[in-house]
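One protein chain omitted, others in place.
The block that comes next holds subunit A.
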Amino acid sequence: MIIDTENLRATELRLGLPGADEEAPDRPARGCKRLMTETGSEESGSRIEVLEDDRGPEATVSSKAQVVGWPPIRANRKNVFPGRKAEAEAAGGGGGIYVKVSMDGAPYLRKIDLKLYKSYELLREALEDMFKCFTSGDFSSVTLGGGGSNYAVAYEDKDGDWMLVGDVPWRMFISSCKRLRIMRGSDAKGLSPKFLN
């Protein structure tokens, strides 16, 4: 996979205490994992293992990428200060970011919540799983990026321009992405080859 997630994280601007954040590499989103287990194959099973870091799989909740049941505060206490929550939601903390995903040649669209995925890699895998049933022929041809891929993923940004996915930091991407399109590699000429390679 092309995206250098380590360096990407280093360039990310974040608010946090110095030295405080030693968070693990992104965990697989719940949606991803579910798709993978549905295939039932050994390969997906092991893929889950690889993706999981030492801390085990977690269920993610869409808003603010919080973990279920953490911190351990009962609901009756958490709900008491809605003012805080409303502020957070106004800041984009609440709700999901749902975008339509279309694929050339597929009979219908899908919709995904970008907040469930923490990185391009997870998004790529989710899209692969979601759309592999639409490809004629073998599934291995649906690799978004990497050698031998014949599909590219592009997104429409706030200005209405179509850009190739993968150029900008993840957070910037999800805040500007309006819809996604999986296009045949041949149509992707002229767009930046970064996501492809």
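Here is the rule we go by: contacts are C-beta pairs under 8 Å (C-beta built on N, C-alpha and C of every residue); 3 or more make two chains touch, one makes a residue touch a chain; residues count from 1.
Going forward, contacts and distances are computed from a predicted model.
Considering only "Autophagy protein 5", "PITH domain-containing protein", "F-box protein FBX14" or "Prolactin receptor", the record for the omitted chain gives "F-box protein FBX14", by its UniProt protein name.
Of the residues in subunit A, those that touch the hidden partner chain are 15-17, 19-24, 33-34, 37-38, 40, 45, 48-49, 52, 54-59, 64, 66-78, 80-81, 84, 88.
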